[in-house]
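In this view, the complex is presented without one of its protein chains, the others remaining in place.
And now, chain A:
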Amino acid sequence: MPASTSSRRFPVVIPPAWNPAARAFFFLLCLVPFLALSNAVISDSLGPDPAEHLMHVTGEWVMRFMVLVLAATPLARWGWPRLARYRRMLGLYAWFYATLHLLVFAQVYIGWSGGILVEELAKRPYVLVGFLAWLILVPLGITSANSIRRKMGRNWRKLHKLTYAVAILGWLHLLWLSRSDVGDAVVYGVIFVLLFLYRLWNWQSKAVLHKAS
């Protein structure tokens, strides 16, 4: 294979150095929104309707982590190769904030009532779509353990392509929620489209390579 094309393939050269301090720093950084929210809940400083605020903020963090997960690959190739090491952690954090989002919904909006959950899923497409996104995150999260990843081999990568589905469903969830102002949905939409286009372009160049060889 010519040297010039190998740089397009992933993984490029992920730095072998596994710096535990940097990893701990990243881990804590991603936890900051959760700690801030917990503190606000404890000190009761979320205003008269904490439920609404918590739903809003946890949902926003899911979207932000989905952007980071999808951006990690191109950014790793464009000069921050270490970021590839953190992709899985970012993905797990997306799942973590999505789970918090769901827990707040269960606690405050439906009061842990299965009946109301079924009604919500049946009647409100945005709830269904959001719930589906969370459900897909479950197998992605569970299979992120190294031992399972090794066992799964090539299938692991195939399964984790579902990340795209999570992003799309999450975005639909947000769009469906927008009532009079679609600003947020537009911003995330543009970012996701750019990140998808990047991959489409990448796959195509790979396909061309395969044909050539």
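Keep in mind that, in the parts below, contacts are C-beta pairs under 8 Å (C-beta built on N, C-alpha and C of every residue); 3 or more make two chains touch, one makes a residue touch a chain; residues count from 1.
Rule of thumb we're sticking to: contacts and distances are computed from a predicted model.
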Protein name as given in UniProt for the chain not displayed, "CRISPR-associated endonuclease Cas1", "Protein-methionine-sulfoxide reductase catalytic subunit MsrP", "Protein-arginine kinase" or "Cellobiose transport system permease protein": "Protein-methionine-sulfoxide reductase catalytic subunit MsrP"
Which of A:64, A:82, A:124 or A:206 contacts the chain that the document leaves out: A:124
Candidate in contact with the missing chain, chosen from A:71, A:108 or A:168: A:108
Absent-chain interface as seen on chain A, which is shown: 41, 44, 47-52, 54, 104, 107-109, 111, 116, 119-120, 123-124, 126, 177, 179-183, 186
